[in-house]
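Attaching a single structure in structure tokens format; questions to follow.
Note that this is a trimmed complex: some chains were dropped, and none of the rest were shifted.
Going by the order they are written in, the chains are A and B; count residues from 1 in each one.
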Amino acid sequence: MSAIQPPANPEEKPRVKAVFDDIRATRGSDFINNIWRYLAFDADLLERTWSEVKAVMATPSALDPLTKELLYLAVSIINNCNYCIHSHSAGARAKGMTDEMHVEVLKIVSLAAKTNHLSNAMQVPVDPEFMVGE
Amino acid sequence: MSAIQPPANPEEKPRVKAVFDDIRATRGSDFINNIWRYLAFDADLLERTWSEVKAVMATPSALDPLTKELLYLAVSIINNCNYCIHSHSAGARAKGMTDEMHVEVLKIVSLAAKTNHLSNAMQVPVDPEFMVGE
């Protein structure tokens, strides 16, 4: 069903094992989900992707972890990534997303899609009040 | 520059004036930005759109106003709506988005776009652990 063949025993490669170990340590869980098992077909791509996900999503920052996960979910919905919608819906629930919040994300995402297209359809010019750069 | 001709004096129409008045009251500001001036070419579309924006974005709910605005901005970026990127960047700043938070939104949106496409490119199957419905 997939378009690449993931390695059967990814952790035989030391670089892959090191990333998987760090995923487990960072998350405090033994579960390695499929996206990492598939990215393991190339150690460089796996390392680079995990490094960025860890830095952006799993490091304390100005936005709290749940808000970050909701933003990730919203983007995944608009990009229509089936895998990502499932994994980040689950991820957001694990970080505290209630059903009520989930509904709100759906309402905002679908409302924004609606007004984005209305605005594009009318080719509304940007108000000078909104411009900050040159 | 636009693709429709907005009405020159929109508030001559009572239904439009009522919506504009409600926008001003809800926001505590006299400024009516262009999207509403353009939607005013049809009173029904204007009323329905404002009613939904007010209900979803300007009514106290499970998510705080800034989080909701950041979600709206993230969707607008992925949908590549120039007007909406400008208006919701400004809107988020007005609701407390700092430069640091703005950078984080950019990092999350662009990282999600990256992993969304990696996942689609490999056609990664969804882990059974992530499924909640039938």
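One rule holds for everything that comes next: a residue touches a chain if its C-beta (ideal position, glycine included) is under 8 Å from a C-beta of that chain, and two chains touch if they have at least 3 such contacts.
No experiment lies behind these values; they were computed from the predicted model shown.
Engineer: To what total copy number does the complex in this file extend, with 2 chains depicted?
Structural biologist: 6
Everything that follows uses one rule, which is that only the chains that are shown with their structure count from here on.
Engineer: Can you work out the rotation angle that lays chain A over chain B using Cα coordinates, in steps of 5 degrees?
Structural biologist: 180
Engineer: State the interface residues of chain B toward chain A in the complex, per the touch definition above.
Structural biologist: Answer in residue numbers: 1-4, 31, 33-35, 38-39, 45, 49, 52-53, 56-57, 61-63, 67-68, 70-72, 74-76, 78-79, 81-84, 86-87, 89-90, 98, 100-101, 104-105, 107-109, 111-127, 129-132.
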